[in-house]
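Here the complex is missing one protein chain, while the rest keep their positions.
Let's look at chain A:
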Amino acid sequence: MDSAVSVVVPAVKVTALSKTFGCCKALDDVSIDIRPGEMVALIGASGSGKSTLLRHIAGLARGDGDRGSIEVDGRPMQTLGRLAQGVRKNRSGIGFVFQQFNLVGRLPVFTNVLTGSLARMPLWRSLSGFFPRAERELAIEALERVGILDKAWVRASALSGGQQQRAAIARTLVQKARIILADEPIASLDPESSRRVMEILARINAEDGTTVVVSLHQVDFATRYCPRAIALKTGAVVYDGPSAQLTPDLLRNLYGSQAEELTAARSTAMSSAAFITDPDVLSAAIAVH
């Protein structure tokens, strides 16, 4: 078993990565290995370095220069604080889902989703906006999969938060990303939208074998959707194992008083259902809990 695993090229391999912002270490000697097809939760209180780590893996930020490297799918993303050559090409294999969705508000959802194909496009096509038929079909398919096909020609800014996040996931589908990095994808969403977004991510993971790394600060979502969890505290990995073993006791051991921030999400998610006024959403929310 062990020898079989070691032959597989890891989907994400972070080695001895540190990141210092001014005085403080945002990442402290982080090393992790994620196998292809895994669905991993990255948990930790706010400020523990989850977002920083994901942004480094995607090549959107650079680590400290003295040591540390990141490989994705066996290709180097950065070494010793320098982005590898061809990092843009490698980025196209990584779908990034942001907490604030990062869609272009004035463009229709369809165009936003199509931008997932930019990296494959010759420059004249991407600058003129003449996307080939196959790409447009792929975008339609992706929108259908995340359930917002009827919003294709609506401006992205007119969508609800949950719908925008689903559009952002559709963009990663058009990218044909083999890895999806989701940075707090549900932190700005209501409980029902959160559940849908997590379910879509889990389905993409199960159906396409896409590796998914999702940072969360609600442990109950992590245990429900992700078999494996990696816990960070002040930039260092303090737990890496099955998410089912993240009991409240263990969390208290790991985080002390901060543990409340991670488990409190459960109770706020429950109580927020009481403030939903839209009857459809309300019944859906009740069905969840």
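Methods note: a contact is a pair of C-beta atoms (placed from the backbone, for glycine too) under 8 Å apart; a residue touches a chain by one contact, two chains touch by 3 or more; residues count from 1.
Operating definition for what follows: contacts and distances are computed from a predicted model.
Participant: Just by its UniProt name, which of "GntR family transcriptional regulator", "Oxidoreductase", "3-methyl-2-oxobutanoate dehydrogenase (2-methylpropanoyl-transferring)" or "Phosphonate ABC transporter, permease protein PhnE" is the chain not shown in this complex?
Facilitator: "Phosphonate ABC transporter, permease protein PhnE"
Participant: Which residue, A:Ser18, A:Gln175 or A:Ser243, contacts the hidden chain when the whole complex is considered?
Facilitator: Of the listed residues, the one touching the omitted chain is A:Gln175.
Participant: Check each of A:Ser48, A:Asn90, A:Ser193 or A:Thr223 against the chain that is not shown and name the one that touches it.
Facilitator: Only one of A:Ser48, A:Asn90, A:Ser193 or A:Thr223 touches the chain omitted from view, namely A:Asn90.
Participant: Touching the hidden chain in the complete assembly: which of A:Ala84, A:Leu107 or A:Val154 does that?
Facilitator: Per the contact definition at the top, the residue touching the missing chain is A:Leu107.
Participant: Going by the touch rule given at the top, which residues of chain A touch the chain that is not shown?
Facilitator: With respect to the unshown chain, the touching residues of chain A are 58, 60, 88-96, 98, 100-107, 111, 115-116, 118-119, 121, 123, 126-127, 168, 171, 175.
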